[in-house]
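Here it is, the structure in full.
Only one protein chain is missing from this complex, and each of the others stays in its spot.
Up next is subunit A:
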Amino acid sequence: MARMTMIEAVRSAMDVSMGRDEDVVVFGEDVGYFGGVFRCTQGLQAKYGKTRCFDAPISESGIVGTAIGMAAYGLKPCVEIQFADYMYPAYDQLTQEAARIRYRSNGDFTCPIVVRMPTGGGIFGGQTHSQSPEALFTHVCGLKVIVPSNPYDAKGLLISAIEDPDPVMFLEPKRLYNGPFDGHHERPVTPWSKHELGDVPEGHYSIPIGKAEIRRKGSAVTVIAYGTMVHVALAAVEETGIDAEVIDLRSLLPLDLETIVRSVTKTGRCVVVHEATLTSGFGGELVALVQEHCFYHLEAPVVRVTGWDTPYPHAQEWDYFPGPARVGRALTEAMEG
């Protein structure tokens, strides 16, 4: 067991996978010699050679498109889109191609690719380095969508993603790269080395895709969150003193509906939290599912806490970000409803 940041855990997942399977290749902008702008791929080129870990031209569609071709050949490409905000040029390749190749060819060709991308705000990235595009992927049949909230999960889930026979979008909350974050930007960041989930096995292990984790057991209200918002939700629960159950989805597609239904059926109340914008965000899907499956157990309307329906601002980042105060108010609202 080692203490790892999420960056190190992500790197370790690629390292372990490349060591076990020579068909795993890693590429993307700046990922080779330099090791990526967040250093997630640092050392991989030196260890595995430049034909297994290399720099790509600044062409996201080219990165994903060539990865699809490599997968059709029989490789397992794990590519990096430098920021989730830059994946839009690759959207056609992801949604019309990667997601559909197995289906349209009836399995004659498959597309086992992983597309990693740093996501979310909280690092003063402004409107072009802070986006959370997960709902754009969860709407696409054929893709899998993962958002880890800690180093242990990040490594285990990324190994599963690389070993998965289908295309996986792996969104890494960059606010969590170096430590957990409770939404209080003025406080110093706690490093992962002081958190139990920073204990990460050095070798191979995997976490099944499609299984949520209950981060805090509670009986008064269910909070559904993922990524950075898991930590914000935990902080809000602690500050309000409300006995909430906090679910970390980890995998948005496929979704662990069973865990959600079991929890909301028990608590009768639900708050959904995400960083992405409200309208047509993934929270809408979660609320609809809770309504469909738990309607007769609900004692109050489900409350959503999300980013605003605006681009992510630079200077007002902390007013945009759904912090513990907003989540706390939502918890109170759900309890009073």
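Just so we're on the same page, a residue touches a chain if its C-beta (ideal position, glycine included) is under 8 Å from a C-beta of that chain, and two chains touch if they have at least 3 such contacts; residues count from 1.
Assume contacts and distances are computed from a predicted model.
**Q** Not counting the visible chains, the remaining one has a UniProt entry; which protein name from "2-oxoisovalerate dehydrogenase subunit alpha", "Extracellular solute-binding protein", "NADH-quinone oxidoreductase subunit 2" or "ABC transporter permease" does it give?
**A** In UniProt, the chain that is not shown appears as "2-oxoisovalerate dehydrogenase subunit alpha".
**Q** For the chain that's not shown, point to the residue among A:97, A:134 or A:213 touching it.
**A** Final answer for the missing-chain contact: A:97.
**Q** Using the document's definition of touch, tell me which of A:30, A:166 or A:238 contacts the absent chain.
**A** Once the missing chain is taken into account, the touching residue is A:166.
**Q** With the missing chain put back, one of A:122, A:142 or A:323 would touch it. Which one?
**A** Hidden-chain contact among the options goes to A:142.
**Q** What does the interface between subunit A and the hidden chain look like in terms of residue numbers?
**A** Considering the whole complex, subunit A reaches the absent chain at 25, 51-52, 56-57, 59, 61-62, 65-75, 77, 89, 92-93, 96-97, 100-110, 141-142, 144, 164-166, 210, 254-255, 257-258.
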